[in-house]
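Complex shown without one protein chain; remaining protein chains in place.
So, subunit A:
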Amino acid sequence: MSTGTLYTYPENFRAYKALIAAQYSGAKVKVAENFTFGETNKSEQFLKKFPSGKVPAFETADGKYLSESNAIAYFLATEQLRGGKCPFVQAQVQQWISFADNEIVPVSCAWVFPLLGILPQQKNSTAKQDAELVLQQLNKKLIDATYLAGERITLADIVVFSSLLHLFESVLEPSVRSAYPSLTRWFLTILNQPQVQAVLKDYKLCEKALVFDPKKYAEFQAKNKTGAAAQPAKPKEEKKPKEKKEPAPKKEKEPAEELDAADEALALEPKSKDPFDSLPKGTFNFDDFKRVYSNEEEAKSIPYFFEKFDAENYSIWLGEYKYNEELSKVFMSCNLITGMFQRLDKMRKQAFASVCLFGEDNNSTISGIWVWRGQELAFPLSPDWQIDYEVYDWKKLDAKSEETKKLVTQYFSWAGADKEGRKFNQGKIFK
């Protein structure tokens, strides 16, 4: 039976894998006392044993060293946890371990860490959607399987379970969980195994999802900086911002969220590329213009638009709905417009539009002025954007002509009438 010492900060989900595996095998694992993250693992003595300086790290009783949580868990596991005698099940175990590392951990960090104040909130972050995809996959797998690999609990379950702990603790509130009944069933089964309970004593499922709190992040950053200057980053000091919200049992929580460099990189990695990236970036700044447009009168914002507009890299388009004769109720037409905006969500960063409805019930038209990066029609750039654009006639406008100026002014200020004289009724802004 293996014995040894595990180096880790408290409540490290990676260390849990090893500790749970040890519960199954009965291996005697001592968690190193007096471990201070950022100090112990940066000491010369530690680096000699574990050159990466990362935790968890394991030292066997006879003086051999192992790093990387999955390897440590494998070492401490029983034959059954490793997948038993069947090579196929063993391979499945490896498959799920890789799945946890490559699919779950990055999205979990990207979603949860900003909420805990450890990472800045990314604008237009797709972390939540990405996580939902992963959770759906897991849920589907577990509809007809009790465990992930074979018919017994294996390292596959332990590793995937450990990687999901943050999500189930911080963001998957009951109403969200109910979308993944099989996954939740499996998660609870694993959580309630006596061997798991022995390691995770105070774990509680999320009651109410955390929301982003910029103050928390600022405090964390401040603490981190002063901490780094005085003595190399001491996570103990970062406890305070959290304690307010979560009393006693969560006390040791903060260090668990301390990211290593790899996590940080993973968490920050953009999940999908912006289709506009392939086009040259001009001088026109959409964010600035949108701010001016939202905060100032049109008398100021429209001249601002023409002053800043960069005709070389951006273009102005008139989009007219092809099937105006089919439009009936005004509110339905408005839903048509907002629905299209929603489906074009990822375009927002590099585009702006004012789409107006003219006329009244059963006698109305839809048309709008669009601005985006590039000289060509933007919709073919991404398959996600091609749902609606074909029901519009698109005409590129000459940015310099007086006519265009008039049109832009009319649409941006939500005034006037369409070609047939129907009066302006409602407008929607895509920004």
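Please note the rule applied: contacts are C-beta pairs under 8 Å (C-beta built on N, C-alpha and C of every residue); 3 or more make two chains touch, one makes a residue touch a chain; residues count from 1.
We take it that contacts and distances are computed from a predicted model.
Colleague: Name the absent chain by its UniProt protein name; which of "UBC-like protein", "Eukaryotic translation elongation factor 1 epsilon-1", "Mitotic spindle assembly checkpoint protein MAD2A" or "Molybdopterin synthase sulfur carrier subunit" is it?
Modeller: Missing chain, per its UniProt entry: "Eukaryotic translation elongation factor 1 epsilon-1".
Colleague: Decide which residue listed in A:Leu47, A:Ala71, A:Ala91 or A:Ile143 touches the omitted chain of the complex.
Modeller: Checking the options A:Leu47, A:Ala71, A:Ala91 or A:Ile143, the one contacting the hidden chain is A:Ile143.
Colleague: Using the definition of touch stated at the top, determine which of A:Gln193, A:Asn313 or A:Thr404 touches the missing chain.
Modeller: Candidates A:Gln193, A:Asn313 or A:Thr404; residue touching the omitted chain: A:Gln193.
Colleague: Of the residues A:Gly26, A:Pro51 or A:Pro181, I need the one that contacts the missing chain.
Modeller: Answering carefully, the residue with contact to the hidden chain is A:Pro181.
Colleague: Which subunit A residues touch the hidden chain?
Modeller: 143-147, 151, 181-182, 184-186, 188-189, 192-193
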